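One chain of protein is taken out of this complex; the other chains stay put.
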Amino acid sequence: MSGNSFGRCFVVTTFGESHGPAIGGVVDGCPPGLELSEADLQRDLDRRKPGQSRHTTQRRESDRVQILSGVFEGRTTGTPIGLLIHNEDQRSRDYDELADRYRPGHADYTYEQKYGLRDYRGGGRSSARETAVRVAAGAIAKKYLAVRLGVQIRGYLSQLGSIRPKVFDWEEVERNPFFWPCAETVPELERYMDALRKEGNSIGAAVAVVATGVPPGLGEPVFDRLDADIAHALMGINAVKGVEIGAGFACIEQKGTEHRDELTTEGFLSNNAGGILGGISTGQDIVARIALKPTSSFRLPGRTVRRDGMAVEVITKGRHDPCVGIRATPIAEAMLALVLMDHYLRHRAQNADVTPPLAPIPSAPRREV
Amino acid sequence: MSGNSFGRCFVVTTFGESHGPAIGGVVDGCPPGLELSEADLQRDLDRRKPGQSRHTTQRRESDRVQILSGVFEGRTTGTPIGLLIHNEDQRSRDYDELADRYRPGHADYTYEQKYGLRDYRGGGRSSARETAVRVAAGAIAKKYLAVRLGVQIRGYLSQLGSIRPKVFDWEEVERNPFFWPCAETVPELERYMDALRKEGNSIGAAVAVVATGVPPGLGEPVFDRLDADIAHALMGINAVKGVEIGAGFACIEQKGTEHRDELTTEGFLSNNAGGILGGISTGQDIVARIALKPTSSFRLPGRTVRRDGMAVEVITKGRHDPCVGIRATPIAEAMLALVLMDHYLRHRAQNADVTPPLAPIPSAPRREV
Amino acid sequence: MSGNSFGRCFVVTTFGESHGPAIGGVVDGCPPGLELSEADLQRDLDRRKPGQSRHTTQRRESDRVQILSGVFEGRTTGTPIGLLIHNEDQRSRDYDELADRYRPGHADYTYEQKYGLRDYRGGGRSSARETAVRVAAGAIAKKYLAVRLGVQIRGYLSQLGSIRPKVFDWEEVERNPFFWPCAETVPELERYMDALRKEGNSIGAAVAVVATGVPPGLGEPVFDRLDADIAHALMGINAVKGVEIGAGFACIEQKGTEHRDELTTEGFLSNNAGGILGGISTGQDIVARIALKPTSSFRLPGRTVRRDGMAVEVITKGRHDPCVGIRATPIAEAMLALVLMDHYLRHRAQNADVTPPLAPIPSAPRREV
Partner (left out) sequence: MSGNSFGRCFVVTTFGESHGPAIGGVVDGCPPGLELSEADLQRDLDRRKPGQSRHTTQRRESDRVQILSGVFEGRTTGTPIGLLIHNEDQRSRDYDELADRYRPGHADYTYEQKYGLRDYRGGGRSSARETAVRVAAGAIAKKYLAVRLGVQIRGYLSQLGSIRPKVFDWEEVERNPFFWPCAETVPELERYMDALRKEGNSIGAAVAVVATGVPPGLGEPVFDRLDADIAHALMGINAVKGVEIGAGFACIEQKGTEHRDELTTEGFLSNNAGGILGGISTGQDIVARIALKPTSSFRLPGRTVRRDGMAVEVITKGRHDPCVGIRATPIAEAMLALVLMDHYLRHRAQNADVTPPLAPIPSAPRREV
């Protein structure tokens, strides 16, 4: 009800504030028998963690995750997996002057309208720090999906401001600090980000995530379609303002003959659907893209109001990402993994004994977004 | 789990297939004491129902809704509201030849992969006919929100293919069969649709929905943000491939100074946020836009496969909407109403006794999308 | 949230009041491919329906159930099953004088405290009439459990006032109007009930339900243990004041050596556990017993208060069961079926691919309660 749990069968609950002693969570519903260690989670946590380059926040967190339960002799037991990450590098004093004023573009005002009070240190619960737990939980889902079903989930930064990749190469994505699929344009990104940092401003971005090898049949009509739940998951990431699946907003100008993905015995001929028809996976690549707003945490002054109703100016100190889209890639991957894992288990509940009349149709090549 | 219920506090469950005897549903959680009659539901059902102009499907359904329970002496009692709508104009024979083949761009293939069998008459459960029940349930939410909180929810067709309105006028929206906010361009729409019908093709569209007068504080961090739940609700409408809130995908190219909505004592100075910050309503207009794909139900032949794996051609007979976006407007309004109603009750559970330190900041003029 | 749905995977939602036009419901999550017709539901509805003998209420309801969706060509499709039962024999005028007073032992007072108003005709939503829908839904679960898993669910009246069966014979249960397992004591029951009816009073009773052939492994630690969910299901039946599993309250005076059910390779040596250990089914018979209060609907006057706070006397007219325990047997069976069905699907979600190291231990003979 209060929104800190995600999923129905593979349920992730998170807790923790930016400047409290620790963040953590519980993963309930993981099937038993999966080989799992903290190292499996750490890899994605390290991809997300701050301070990896000069282009992200300089807060230093080792983001070491502890597994407190649910794993015995190297395997999951089917009982809940308790996760804990200690906060280390807090500078709460940076936030003292925000106690009585609402930063524009932030959740300060809305939290106080909702709860009557708020933990103002570093945004408290509204900080993207919470997403570290999602990444840890998502890594468990990713591992299960990979090991048991052969599903691979990957993401990349697909646009930063008006900069777009010129070519696309999955291999490049992990070779630069931007999760950028095009080596040629990395220097352009670096120059842009350096200028932006000097300016003290921030910029929007887009991230794409792709799941390959998803079995057909996942997703529940009519309300919990796979695409609806992906939209819920991705729009629930801090700063996201838009989600599209497959052809997405481009479909507005498409005709039916152009959009529909015809089927042959060799496979689908296109993937405008983004791997989902009628809310259920087709077996093609699932392709989603999100728009992330420019963060409102930067040092250029802005107009706002105080707790007592007075108009004031505010400058956001603290250490922040000038483009939150960069570190969002592993978070988006994690959320997509959580949705697919959850729907796989949901599907199994009702349909574990179904044999479809037709063998799955081969998946067509992915549509790049 | 099987996805036929929506909401946590104001829970709508629907049942029914396109060509079964009836569709219907249950609304559980409506507060008691609300004046309610079938006429309150019928108004929106009539806006959605087929056959209202030559530009939508010619299936004739009166879509008369019956309230079977939960209302006593003209008021809701707090017990579940049973809803029933009989199907009247079914031509199931139109679908006989689809029993063994999967229309491209349809849920035929995915339903059969999921369940092993399917009701192929008119798409069965995957038909948009099911949305009539959502509209009926949404009308209850709309009425509560209007009467008790002063919230107004409206939608319009914001793009059809490449045609966009030239001017914007709420008054126009209900004066033409397209929910189109611009009288000047209606003839252009009509010509386009007439040509499309002759061609036998279909076209995509965009719909915008706006909620005015929403109290601040609605929405639950971190997973069930108001925008995340709106995305879930709207992406769960048949044919929707994208959802954006406020500035939406345009935020990718915005800088922070441009995007953040500054606050003054007279109100917010802009509404790039679309009325939601940190997943919680600000009190500004909530603004969402969706992209609807061109339906795959049209009479131009397409390649597909049969149940036995053979490649064949298929033509979709039956009576269909060449632009499903047109009738989607009342559906999108209904879904937004259901989200807001549900979050209002969710909010009340935890925070019924909260007094925020600051009176709500006046709402700035709506950002047209 | 408002409590009109039951289950997580096999979800039953009911609607309807005693004196409205109809009662009904939705079953969501039934696996596809199950052969199902209205006749499968009618058998248990007929066992529950009023007017079967002079010992139950004389209200005449045919209780004909219609399946409105979710079944195609004689098989379930995996989509929601809509159920409808029209109310036929309402005498709402019997209740006019109850509009302003609260019958003692009834929900009149509590409904009005909760909702501020109530449908007073025949108890409205609080009437046991609603349980007809549970019986219909339970019949679907019963059929699946029987056909696919070989589970048999049966119940009987195990005590009426101070009368207990002298011998136990399952064959007798369906041969008398009391669901009584002992032919010899049926005349005693009839004499008692005739005298009670003349007196105008009511009496309590106990019902036992037994599930045979349940696979081991069903039930979710720690909160949703199988026994906890059975307790929830059975205590949720109108008039139930107590639930026990296996040895039940008798275990208070047992020592550990007496209570623990030892295991041998031939099976468990006893069944004090009632088929459940650590909240998970053992494979033995699941045995539960419930206590049902004497109904408060009878014609002897009682003290109460009016809506305006005045003290008055009240007599409950209308047609009522002098022992609600009698017709409770099929309801208790239905609820047990719903719990087992739901937990079977829940179990499958997480553990569909588990192979236990040891073949299930044979089930010991049932412990009669």
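When the chains are written out, they are named A, B and C in that same order, and each has its own residue count from 1.
Operating definition for what follows: a contact is a pair of C-beta atoms (placed from the backbone, for glycine too) under 8 Å apart; a residue touches a chain by one contact, two chains touch by 3 or more.
Computed from a predicted structure; not experimentally measured.
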Among C:49, C:75, C:142 or C:225, contact with the omitted chain is made only by C:225
Among listed residues B:3, B:31 or B:181, the absent chain is touched only by B:31
Out of C:3, C:150 or C:187, only one touches the absent chain, namely C:3
Absent-chain interface residues of chain C come out as 1-6, 8-9, 14, 102, 104-107, 109-117, 125-126, 130, 159, 161-162, 201-206, 216-225, 227-236, 238, 240-265, 269, 272-274, 276-283, 291-296, 298, 300, 302-305, 307-311, 346-347, 349-351, 354-361
Across the whole complex, the chain not displayed is touched by chain A residues 1-2, 4-5, 8-9, 11, 13-17, 20-26, 28-29, 32-33, 66, 68-70, 72, 75, 77-82, 84, 114-119, 124-125, 345
The missing chain sits against chain B at residues 1, 8-9, 29-33, 78-79, 148, 221, 345-346, 348-354
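The definition used in the following text is that only the chains that are shown with their structure count from here on.
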By Cα-centroid distance to the whole-protein Cα centroid, the innermost chain is B
Taking each chain's centre as the mean of its CA atoms, the one lying farthest from the centre of chain C is chain A
So chain B residues touching two or more other chains come to 1-2, 4-5, 8-9, 14, 114-117, 125
